[in-house]
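Structure first, commentary second.
Every protein chain but one is kept in place in this view of the complex.
Let's turn to chain A:
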Amino acid sequence: MIRLEKVEKTFGSNAVLRGVDLEIAKGSSMVIIGGSGTGKSVLLKCVLGLVQQDAGRILVDGQDTAKTDRDAFLARFGMLFQGAALFDSLPVWQNVAFRLLRGSLKRPKAEAREIAIEKLRRVGLKPDVADRLPAELSGGMQKRVGLARAIAADPEIIFFDEPTTGLDPIMSGVINDLIREIVTEMGATAMTITHDMTSVRAIADNVAMLHGGKIRWTGPVSQLDTSGDPYVAQFISGSAEGPIEAVR
């Protein structure tokens, strides 16, 4: 289980997170929604330790992330970045097997390659992609490779940062379905950041809305349309009228 307690983060004079409280049950898929610039990515980076929160605690299975062994902690995570963040100098299979080629999870090269090809197959890519460079792939294929890398070491927790940004609706649907399938079959805990409502409905068990540096509403995805919260209602309808300022 991931638990955030009164997490705060300020950049200069901009208080991005102002006391975020959130709980993500083990094996569940939580999607965090909110407008651009509301601190969704910062929140995710705080959990991973890429950004240090100014105040509050983040607990994973009851352990404070600030006090745990960093390598062991990160070995439990997989992450799909918004732009896939593939290493351009490495072929696709080495990107996917990056963790399996070095560090505590190191395997023999042939075995790592085999796992990489199997993971590529899992996300719908053919083995002949394995030896290509990321720059030779389309945006959708890069996202799939990023997804394969995120699941390569069979992590317990997977983060998805804007998984469908920049993709056409059909490819977005494919990625959403893949994420849902993979999270279910691996039994992983998932945390996704998005403002794509199609993704929310496809991926989420639970939804949390971040607004004004705090969690405005949280609940099961089935209650999203009947939340009764004007901020949530405006966000999911995409209306310019409502409590959320259209021009931020």
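Note that a residue touches a chain if its C-beta (ideal position, glycine included) is under 8 Å from a C-beta of that chain, and two chains touch if they have at least 3 such contacts; residues count from 1.
Everything that follows uses one rule, which is that contacts and distances are computed from a predicted model.
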Q) Absent chain per UniProt: "Protein pafC", "Glycine cleavage system H protein", "ABC transporter permease" or "5'-nucleotidase C-terminal domain-containing protein"? A) "ABC transporter permease"
Q) Looking at A:40, A:99 or A:144, which makes contact with the chain not pictured? A) A:99
Q: Have a look at A:77, A:93 or A:160 and name the one touching the chain we're not showing.
A: A:77
Q: For the chain that got dropped from the picture, name the residues of chain A it touches.
A: 45, 48-50, 71, 74-75, 77-79, 81-83, 85-88, 98-99, 102-105, 149
